[in-house]
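The complex is shown incomplete by one protein chain, all other protein chains being positioned as in the whole.
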Amino acid sequence: MTTFADIADALAGQAIELPSWAFGNSGTRFKVFATPGTPRTVQEKIADAAKVHELTGLAPTVALHIPWDTVDDYGALRAHAEDHGVRLGTINSNTFQDDAYKFGSLTHVDETIRRKAVEHHFACIDVMDATGSRDLKIWLADGTNYAGQGDLRGRQDRLAESLARIYDRLSGDQRMVLEYKFFEPAFYHTDVPDWGTSYAQVSALGERAMVCLDTGHHAPGTNIEFIVMQLLRLGKLGSFDFNSRYYADDDLIVGSADPFQLFRILYEVIRGGGFGPGSDVAFMLDQCHNVEDKVPGQIRSVLNVQEMTARALLVDRDALSKAQADGDVLGANGILMDAFYTDVRPDLAAWRESRGLPADPMHAYATSGYQRRIETDRVGGQQAGWGA
Amino acid sequence: MTTFADIADALAGQAIELPSWAFGNSGTRFKVFATPGTPRTVQEKIADAAKVHELTGLAPTVALHIPWDTVDDYGALRAHAEDHGVRLGTINSNTFQDDAYKFGSLTHVDETIRRKAVEHHFACIDVMDATGSRDLKIWLADGTNYAGQGDLRGRQDRLAESLARIYDRLSGDQRMVLEYKFFEPAFYHTDVPDWGTSYAQVSALGERAMVCLDTGHHAPGTNIEFIVMQLLRLGKLGSFDFNSRYYADDDLIVGSADPFQLFRILYEVIRGGGFGPGSDVAFMLDQCHNVEDKVPGQIRSVLNVQEMTARALLVDRDALSKAQADGDVLGANGILMDAFYTDVRPDLAAWRESRGLPADPMHAYATSGYQRRIETDRVGGQQAGWGA
Amino acid sequence: MTTFADIADALAGQAIELPSWAFGNSGTRFKVFATPGTPRTVQEKIADAAKVHELTGLAPTVALHIPWDTVDDYGALRAHAEDHGVRLGTINSNTFQDDAYKFGSLTHVDETIRRKAVEHHFACIDVMDATGSRDLKIWLADGTNYAGQGDLRGRQDRLAESLARIYDRLSGDQRMVLEYKFFEPAFYHTDVPDWGTSYAQVSALGERAMVCLDTGHHAPGTNIEFIVMQLLRLGKLGSFDFNSRYYADDDLIVGSADPFQLFRILYEVIRGGGFGPGSDVAFMLDQCHNVEDKVPGQIRSVLNVQEMTARALLVDRDALSKAQADGDVLGANGILMDAFYTDVRPDLAAWRESRGLPADPMHAYATSGYQRRIETDRVGGQQAGWGA
Partner (left out) sequence: MTTFADIADALAGQAIELPSWAFGNSGTRFKVFATPGTPRTVQEKIADAAKVHELTGLAPTVALHIPWDTVDDYGALRAHAEDHGVRLGTINSNTFQDDAYKFGSLTHVDETIRRKAVEHHFACIDVMDATGSRDLKIWLADGTNYAGQGDLRGRQDRLAESLARIYDRLSGDQRMVLEYKFFEPAFYHTDVPDWGTSYAQVSALGERAMVCLDTGHHAPGTNIEFIVMQLLRLGKLGSFDFNSRYYADDDLIVGSADPFQLFRILYEVIRGGGFGPGSDVAFMLDQCHNVEDKVPGQIRSVLNVQEMTARALLVDRDALSKAQADGDVLGANGILMDAFYTDVRPDLAAWRESRGLPADPMHAYATSGYQRRIETDRVGGQQAGWGA
């Protein structure tokens, strides 16, 4: 049997990147509710992210989104982050908000617009050079709303060409991670709708092109841990965007909708070598705190990943292999469930304290005065959101 | 066998209400693309709607959305509509965009906020009194994003109480129609998520409370025509919001995603007595033209409903009943498919001409100069959208 | 805070009915795998069910399925059950396996066949009279595979009439529970596809007609606990068929696919008064052990329900109400999750021992020699399955 002591070291290496945009306002097409204390600048977003890391030890890096987080001096931003105890991470491109992209970006039938979109990615790579970021993440919103609106095949071919131009611009150990998404904002077809498409596209590029798996971007009923297994097996799992969903791309707090699914995903990550020192798989959050407070929402999220990682590490893999080999269905399932149902929270609290962290980061935040301070200080200006 | 001549009279009575907001800009949480010629005022929206009616003869009324279409003088607005050859129709309330409604409106735990939401509906009824509208349509966005966030039962009970207060305010032949929706903007639970809930709530109110069926508001795989049948059978089908979907509430042009489903729905409407002079069922569109032109988008939509109604009317119901009674599965299905595959477009074109309408309303619009004119005239001001 | 001591008494009253057919062979349309030790008779099924009760104290009754469990002398069968320490429970009818029902049973267009189906239910009520069962459960497989094959409305009307004839035959405190199911075995439409239809039908019958909620019979994404809440609110939740699903009606072990969903369901049951001495809601399993051993599969299932009931009882409802009233989204959700993540297994083991039950019923079964004995004894004859 595996005990908490056995897994403590493995947990120590865990790092979950926070998205800068999680600290801004978000919502649905119907309404974005504003909340007091919301950052007005990328610097304030980084300060909030740093608070999450200070209290949890889990979130050493912050992902940026260009142009939402555009600044004049990325060196200064990098220093700002480091002053707050975090580093800048993945650079996320955006080719879905410029009017030019109404009918596509990297897939657009018009070479002028494709070039614009490609050059936006070049600019993102320039940012990466300045921030020292490893990963360029592309979530491509391209798609169509009506059958016939676009030529599916031509768009896919143009996508391949555009991606190749971007990939060729990468240098050193920079990587491209290509995210797939089942639907939204396009409602008939999406140009990178599934892992197969992302895999086929990145495989054609080269070793430093990988797939990004967003846990909320699948069809109903999809077995996500199977895809995790397959991408690890194929050597193409680049990164995770963690969140959870009941219906569509709900972008809820990771682990909140189906904790057991998160457990199975993390078990498969560990099983397939995607966790720990030898792995290059990046763990990120990609969430929207539409109705809940943002900083504690992020704290809750990284804790959920940590707690579930602990449970997944507790699985007695030798016993499991034996039960599987014996065709002992109930026994094998029981071994997994035993780990899932283990309450790791007390051990984790003690472990945190032993490492100089608050035992209960949620409580520590609530009593830190930080929320009151940002609500008081951040008055005036334009609160950050998806469009700003 | 039924021929087009047999159904021509029935078609003459068809009326499909247009939503004022379909002429404004819309989009997703990621981006709302603006388009030239978009109305800045409710008067301009009504003008656009009137154009649709002028070319199709199908859209004699326009639904308003409060507060998006708020004006000082509804009598003047009514006159404006009538000057353009259309009438004002259903009044749609909105309790999802005020900051007060972040955690609910008619279901809110706080009586103050419930009262505010109820009073908004009173104000809508005042508008109805002024416009002569029959129907108050309530789409309730209330719901929660996380398990435990709200008390499902308490919210349902409060909803019943709030609806009763609103219902009691109706007078004459005014009706309330309560729309249900599977999800969005809430992602864990929605307070009126399915027809059963809407039916249970309106049944508790009285005869003038009915269900509104939005064709895009169901779980994947739901047999919508079955619900149409059931609500007609129970005497509680108040109105339709037509649109189509591939994934979620995509709000695409009705009939564009699954024409055969629209056919089955309209067949069941006819079968159940929901079409024609004896029926009170209201037919409305509720769509978003995110990427296509809005006025021709609405023309295409009402034509789709008309064409499919014609096909549904063509079903040889006597032969169908006989095949059904005989257990002739292929025969019965074949009778339905024969009507569906009949190309009614030439007959409809001739029928339109015989009634002084353009044979091809889409072509008539394209050559009318209207689009160029509104693009030229509507400069400056704030284009209408969901927030204005 | 609620502790295990606070809930121990409530747990003592829990009873979960076992379906006789869970002990027989089952499978898919592709293959039914046979297993050694499978019962050949209803008496052997009851013996297996009694073993589950002996080891868990949770399963005092066994549901029968007619005609699979038909015997000449139900009084003798009742005595057999009582000799084994259990009682006979719900009687399940079957109108889906006779060749006459190819195109429907209670809904059939032919009165002769409807009468046959109604009379089958009369025979089931006769069985109930002999066994002392309270509930007649109707799962109606009626439906069609192709649009047009049947007249949806006519079928619904005939269903109402057939149900009324059956309902009128009930006496004393006998009840009818009408199950709904999204699809299967029919693939275009099902005559009782959703809770709304079941609710509308049973409401027309009277007080002793109720809805049966099978947790596996919903569209993807359906919020089942909402339906639980609504049916309890409307006074029409008659019984549960517990199982779990990833895709369709998978009939897997309850709690195995989405433990958190089971928790939310049970929380809503408790919240709505559906658990405990004052409630008439019946809890049953309805599962297929296609690949796992059957007796321990049933033990695992009732334990899952018990463990999750304990977690749901542990929710601090006062604190929850307060957080809900305060709009504290993370706090309210956290209160629920605290209960869910509590490892109740050690307390339950001790509680079982204090009541003369084995601390670990799964282990107790494995070491009991029962499985080996039935494998040795039950040789020859025809193993029970769905057709026998």
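In order of appearance the chains are A, B and C, and numbering begins at 1 in each one.
In this section, a residue touches a chain if its C-beta (ideal position, glycine included) is under 8 Å from a C-beta of that chain, and two chains touch if they have at least 3 such contacts.
On a predicted model such as this, the values are computed, not experimentally measured, just so you know.
Here the missing chain is touched by one residue of A:216, A:272 or A:297, and it is A:272.
Summary of contacts with the chain left out: across B:34, B:330 or B:350, the touching residue is B:330.
Contacts to the hidden chain, counted on chain C, fall at residues 26-34, 96-97, 99, 102-103, 141, 144-147, 149, 182-185, 187-188, 220, 245-248, 250, 252-253, 256-257, 290-292, 386.
Although one chain is not displayed, its contacts with chain A can still be listed: residues 102-103, 109-110, 144-153, 156-157, 182-183, 188-190, 193-197, 199-200, 218-223, 225-227, 229-230, 232-234, 260, 264, 268, 271-272, 320-321, 323-325, 327, 329-330, 332-337. Where chain B meets the missing chain, the touching residues are 220-221, 223, 246-247, 256-261, 291-293, 296-297, 300, 307, 329-330, 333-334, 340-343, 345, 362.
One rule holds in what follows: only the chains that are shown with their structure count from here on.
Chain A and chain C have Cα centroids lying 40 Å from one another. Residue positions of chain B touching 2 or more other chains, listed in rising order: 102-103, 144-147, 149, 182-183, 188, 220.
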